[in-house]
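Only a portion of the chains appears, each positioned as in the full assembly.
Read from first to last, the chains carry the letters A and B; within each, the first residue is number 1.
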Amino acid sequence: MKQASDSIIIDTRGIGLVEVTRPIVDWLAAQQITQGLLTIFCRHTSASLLIQENAAPAVKRDLARFFAELVREDAGYEHDDEGLDDMPAHIRSALTNVSLSIPVVSGAAVLGTWQGIYLFEHRRAPHRRTLALHVVGE
Amino acid sequence: MKQASDSIIIDTRGIGLVEVTRPIVDWLAAQQITQGLLTIFCRHTSASLLIQENAAPAVKRDLARFFAELVREDAGYEHDDEGLDDMPAHIRSALTNVSLSIPVVSGAAVLGTWQGIYLFEHRRAPHRRTLALHVVGE
């Protein structure tokens, strides 16, 4: 049994989903672990992680629109000193994921055919985001 | 330290929660791991995982109704070529879980007394779903 950990930097361009499958599976492949468990952790409270359909670009837009309508900017939050989009960003993060764990089999994460890993940026401005990666296995 | 991984197939009957605690804990028991970490991963983007109360059947119906009302089929999604229930299925998956990790102590997952593991089918039609399982420990 061995393990590896690292972090990757993702530059976002404001609210929306950024696919991060490629840098994550590339990093995993370099660890030469045949069987194990991969974990991805988002080190932020206004961006989060999702596994979503990777085939239709409209899915990303529909997801962003759903969360924009469910968690409105004009809801009169008490916490608004970092901007009207800040508290909604925290809530949208709470509704999605800060960590994802994916089994590794035959040297690859067992993502389904249509599953891609996404970083969901919840702030209006572009941000530099850090994802921590960890894998344990052999 | 050792590990094991496998996958189980669950046939669903359309929208609703299917309890999957039994096949998962049975598989775990067969691995003879006394202490460790169990991870369950759903390989789909229109079905997801939940840990919920396992005592009252009405809880499953209330949960399904809540998500049906929160994520409506008639919201005018851009992505609708796979049916009106497809985009809501992706959103309901995003709001719940694609992976769950549960510590293993004394040879069993440390589920609380009332906790059951459920596969939440979000499509109207029956589907065959695959859950990947992984455990590491000793």
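To be clear about the criterion, a residue touches a chain if its C-beta (ideal position, glycine included) is under 8 Å from a C-beta of that chain, and two chains touch if they have at least 3 such contacts.
All of these numbers come straight from a predicted model, not from anything done at the bench.
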For the entire assembly in this structure file, with 2 copies shown, the number of copies is 3
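Going forward, only the chains that are shown with their structure count from here on.
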Taking each chain's mean CA coordinate, subunit A and subunit B are separated, in whole Å, by 19
In their shared complex, subunit A is touched by residues of subunit B numbered 1-3, 5, 7, 37, 39, 41, 43-45, 70-71, 75, 77-79, 81, 87, 90-91, 93-95, 97-99, 101, 130, 132-134, 136
Listed in rising order, the residues of subunit A that touch subunit B in the complex are 1, 35-37, 50-53, 56, 58-59, 61-63, 66, 70, 95-97, 100-103, 105, 110-112, 114-115, 136-138
